[in-house]
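Just one protein chain is left out here, and the rest sit where they should.
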Amino acid sequence: MTVSTRCHSVSSQGNGHIIDITGDVQDTVASSDLNAGVATVFVTGSTAGLTTVEYEPGLVHDLTAAFERLYPRAMEYRHHETWNDDNGHSHVRASMLGPSLAVPFVEGALTLGTWQQIILVDFDTRPRTREYIVQLIGESHGNPD
Amino acid sequence: MTVSTRCHSVSSQGNGHIIDITGDVQDTVASSDLNAGVATVFVTGSTAGLTTVEYEPGLVHDLTAAFERLYPRAMEYRHHETWNDDNGHSHVRASMLGPSLAVPFVEGALTLGTWQQIILVDFDTRPRTREYIVQLIGESHGNPD
Partner (left out) sequence: MTVSTRCHSVSSQGNGHIIDITGDVQDTVASSDLNAGVATVFVTGSTAGLTTVEYEPGLVHDLTAAFERLYPRAMEYRHHETWNDDNGHSHVRASMLGPSLAVPFVEGALTLGTWQQIILVDFDTRPRTREYIVQLIGESHGNPD
């Protein structure tokens, strides 16, 4: 049983940019010597979140529209009074989506569906480099169970 | 320390069908030789999600109503233009709810409340068999900590 923790960086345009990180998470699994276990994906910071989606331009648009409909940018947020900031909606959206995912892998492959990708959504209001953690806990040889 | 991964199938009517999978997850824990650890539950595919609820008909109705109110079926979704499909709302709801849960177990039992059940919500628009993973990572004898 081994723990392997890796920090990844991704370049983001912010403002709800939806980034497909499946390849990087899968590569982290494949380049480890682990056969079976769990990949914990965790985004550092309070203005981004993680989930899965069928990553295609239509749904990228639909998800973006849903976030704007439920948590409009042009509302009053008390957070703006605290820091004279403009990203209250970014924080609320990030908290609602959540910062962590736990994805099992077996035989060195994530147990995702064919049309299911892992995405990082950066709700902050400016381009920046975002960091997230991929931590693997597992074993080198699969349980015959 | 052991990893044990099991794939479960469940028959679903789709259209927001809310299925109580607590018994199957608990049975997976009980039939393993693990005493303490974490059960990662992960639903494969991009039109279903997982959470917990007090599973009773009133709340099944209330949850269903909340999904329809926030992410109406009868809206325009760009996803429909991509595939000439009708399940844009299914994808958006699934992404918002999320595909994974991490539930600790101790002494062979999930640490759920008495009125807290694990549910799979199938948002897709047709009956189908849904698959989800239950992966256990833990140890055979509890840490006396």
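For reference, chains read A and B in written order, and residue numbers begin at 1 within each chain.
Rule of thumb we're sticking to: contacts are C-beta pairs under 8 Å (C-beta built on N, C-alpha and C of every residue); 3 or more make two chains touch, one makes a residue touch a chain.
The shown structure was predicted, so the numbers you read here are calculated from the model rather than taken from an experiment.
Per the touch definition above, the residue from A:N15, A:S46 or A:T64 contacting the chain not shown is A:S46.
Annotation for subunit A: contacts to the undisplayed chain at residues 1-6, 32, 38, 40, 42, 44-46, 70-71, 77-83, 88, 91-92, 94-96, 98-102, 133, 135, 137. Seen from subunit B, the chain kept out of the figure touches residues 1, 36-38, 51-54, 56-59, 61-63, 66, 70, 96-98, 101-104, 106, 111-113, 115-117, 119, 137-139, 142-143, 145.
In the analysis below, only the chains that are shown with their structure count from here on.
Computed from the mean C-alpha positions, the centre of subunit A lies at a distance of 19 Å from the centre of subunit B.
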